[in-house]
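Of the protein chains in this complex, one is absent; all others appear in place.
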Amino acid sequence: MTLLQHLCQLLYDSGFGTMIRESDYAYSIIESVHVITITLVVGTIAVLDLRMLGLVLRPISITRIARAVFPLTWSGFVIIFVSGFLLFWAEAAKMYTSPAFRTKLILLALVGLNPLIFHSTVYRRVHQWETLHVSPWRARVAAIASLTLWGGIIVAGRAIAYF
Amino acid sequence: MSLHSWFIALGQSSLGHAMQTSKWDFALVEMVHLLALALLGGSVLVVDLRLLGIIFKGESARLIGRDLSRVLIGSLIVMILTGIALLSEEAGKCYYSPAFRWKMALLAAAVLFYFTVHRSALLRTDHGRPTPWARTTALISLTLWLGVGIAGRAIGLL
Partner (left out) sequence: MKSRIALALGLLTCLVAAPAAYAHHSFAAEFDGSKPTRLVGKITRVEWTNPHSYFYVDVIDAKGQVANWGCEGAGPGALSRRGWKKGDLKIGDTIVVDGYRAKDGSNLVDARRVTLPDGRTVYGGSPGDGGPGDNGTDQGALPTAPAK
């Protein structure tokens, strides 16, 4: 057993993890919060992505939309991360061997990397292009990457039940 | 044709047979259902938070509502179509499921509310600050849609 697998087994065997895993209600509620919060995380950032692609809210500037959306996306992310971590804790040993879960983590890392790159490059000059109905191609690439990666994360998350 | 026999007919339809026998159809359809949920939820949130006066202050609620209505209605249609397919896989169980019945009632209420009272609130608010009535409308909308989501989760858990 590798160290990581050993840690996963410890989490799985712990009283807390077992309690969630064997619960009548806790697991179902945590999972439901996790799934429904997808709307707050992905749904809101999708509006910004769709704006950069020139598909929605064209009269409104990019920074205006970002200002409106980022607090929502971030608060949603905290909720979804905490609930996700609790679900992981309860099933840690099984998640270690799950290809779907590993895929989901990789995609999550990439979807976090995407805005880092975006914000340190084309977004630095956002005031030059934020009122354009369609954003510059680099921003559009970031938007498509965002939508695709989040879609992939949702699919991978659901696939955990199968793989 | 009674309601019950409609459900049975759906289960026995070619769609029902396909969903019931295929190994992956249900999973794929369910994934599309979830992707559409993200977009539906996102557009509902943005529009209703404008109506509550929390985001996009000063921007036209009418414009935001109208623009995002394409995303909202489009994703809603996808959810309904995938929903029918998912239903056809377990029509009998859903017929008797209190969670499913609640979901359908809340969905009907949410959609009806959206095309009537909610639309009117967006038009009247426009660039202005929301009235208490507009805020109430937004809260009712959020509650109804959230209820649809929770009831949907409950179908599989009860």
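Every chain is named by a letter (A and B) in the order it is written, and numbering of its residues begins at 1.
Following the convention adopted for this analysis, contacts are C-beta pairs under 8 Å (C-beta built on N, C-alpha and C of every residue); 3 or more make two chains touch, one makes a residue touch a chain.
Note that this is a predicted model, so its numbers are computed, not measured.
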**Study point:** Sole contact to the chain not displayed, among A:A90, A:A139 or A:V155
**Key:** A:A90
Review point. For chain B, which residues touch the unseen chain?
Key: 11, 19-27, 89-90, 92-97, 157-158
Review point. Given the full complex, what residues of chain A touch the hidden partner chain?
Key: 20-25, 27-28, 31, 90, 94, 161-163
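Rule of thumb we're sticking to: only the chains that are shown with their structure count from here on.
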Point to revise | Touch list for chain B against partner chain A, complex | key: 27, 30-31, 34-35, 37-46, 49, 55-56, 59, 63-64, 67-68, 70-71, 146, 149-150, 153, 157
**Study point:** Residues on chain A engaged by chain B in the complex (per definition of touch)
**Key:** 28, 31-32, 35-36, 38-40, 42-47, 50, 56-60, 64, 68-69, 72, 150-151, 154-155, 158-159, 161-162
